[in-house]
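Not every chain is included here, but those present sit where they belong.
Chains here go by letter, A and B, matching the order in which they are written, and residues are numbered from 1 within each.
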Amino acid sequence: MITLSSDFGSPYPAAMKAVIACMSDTRMVDVSHDFPRQDVRTTAFWLREILPYFPPAVHLVVVDPGVGTDRDALVVRAGEHALVGPDNGVLLPPARELAGGGTIEVFAVEQATDSETTLDPRAVAETWPPGAASSTFHGRDVFAPTATRVHELGVRNIEDEDAFTRKRGYEDFTLPQAEVGESVATGEILVIDDFGNAITNIPGEFVAQAFGSTVDVNGEPTSVERSYAHRSVGDRLLTVGSHGNVELAVNQGRGDEAFAVDVESAVTIRLDFE
Amino acid sequence: MITLSSDFGSPYPAAMKAVIACMSDTRMVDVSHDFPRQDVRTTAFWLREILPYFPPAVHLVVVDPGVGTDRDALVVRAGEHALVGPDNGVLLPPARELAGGGTIEVFAVEQATDSETTLDPRAVAETWPPGAASSTFHGRDVFAPTATRVHELGVRNIEDEDAFTRKRGYEDFTLPQAEVGESVATGEILVIDDFGNAITNIPGEFVAQAFGSTVDVNGEPTSVERSYAHRSVGDRLLTVGSHGNVELAVNQGRGDEAFAVDVESAVTIRLDFE
């Protein structure tokens, strides 16, 4: 299986699927092509949360503000999974999660020189090593053929391919950590989901004993509830989302608006509300 | 085949597909993940219109304002199809249509207790009965594994599974019916589609003899046409949509704006316009 993630919207992802389909019959599953444009942090968060639910697979990830520069194309092995994408840090948070505490291995992809490549669509799936036929769409020209190559080779056999060489000095990226004390936790909003739920980096365990009680969120009293529908429609609440993090929400409404927070806003929770 | 419908937008549906892919190689087809948020009525309408075109399948439906409450998870057998989703009525209109006049059978899904479940992604597809590992994303934790279980078991064999028990007092839901007389029909707008066509609950048969003539729609003279292009670009018209209902439309424009209607707006059509 190959999963596909990008910030491409539509219709560019179809060109990646076309190239993959030329090279393999494997199942393709879209994770999302609506990740915020060039937003490595948000994409890394979602992939860290979602990819571990997949069976062993190759995960193609193209959020690539540096396309056309000399940043490398990477293959990252993490347990039975592999990730393929640009060297900008986006692959690392999901890779660490997929490795489940094991090591991750990073490979750079050798690319054909300009003189060896053309914009002929019929050549893309047949060119190896992949060539940056265009300087603006490596998803189609480099990452899709690379992901398919890894899939066909098998995640265990990445080192059998001459075009993949181990790389040390890759870009790393870590999502910010919350500071969690006994009764106070300070963190920030990592992402806002499509429902308007504001997902923090504060672990759900921090409020594990507080369900049904009231805590202080950025100075405002807020109920801690197991799910949205435990409050009336339109009421604000704090819950533990499906990713295991504390989430600021409104039952059938938008938590980001009710709590006046955006991505990167600071969040302080005090359990000893009185 | 498993079809997927939700109001999740992106990227949450990918987590459901991931869980299904852990348990089965079956084909997955998205119906839509852009149903209006928590809107049981609109979702039920579209599923009633679209699901009957599918071959026998298991239909996973997650529009679930009551997630995390004690509302049941349901499996509904309707002819050779099954529907899996929350007990809020959304499954019933499509189930009746899929049953084609036959009986529908409703089962509740036994769920693992909190103490038996964890948020470990690797455990979700292996936990049975399904556990509400999170209280906010039963699509991933309960409905996706249940739909896959039904698929693998076979729609005929639902009662072979101990975790599925027949249920009587489920939530029912019926889309509102129009009042149709000989020359006057009174109904309402059920949904507005992406084109802006305002779909009523008035059956197309009511205007079957009126094609090419003018009728009175909420007091305004309106042409009845077989399709949009029978009027000039920008002109309003009444037609019979692909669902068999009367639809208020504009050729290459938005019917909802031209007729000043929204979902639930009243619509009265008089054939004897003069």
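To be clear about the criterion, a contact is a pair of C-beta atoms (placed from the backbone, for glycine too) under 8 Å apart; a residue touches a chain by one contact, two chains touch by 3 or more.
Everything numeric here is computed off the predicted structure, so don't read it as measured data.
Because every chain is the same sequence, the assembly can be counted simply: 2 are drawn, and the full complex in the file has 3 copies.
Just so we're on the same page, only the chains that are shown with their structure count from here on.
The distance from the centre of chain A to the centre of chain B, with each centre set as the mean of the Cα atoms, comes to 30 Å. By the touch rule above, chain A contacts chain B in their complex via residues 1, 3, 5, 27, 29-35, 46, 49-55, 100, 193-195, 225-230, 239-242, 244, 247, 252. Every residue of chain B that touches chain A in the complex is listed here, in rising order: 8-12, 14-15, 17-19, 21-22, 25, 28, 37-38, 65-69, 119, 121-122, 124-125, 134-137, 140-141.
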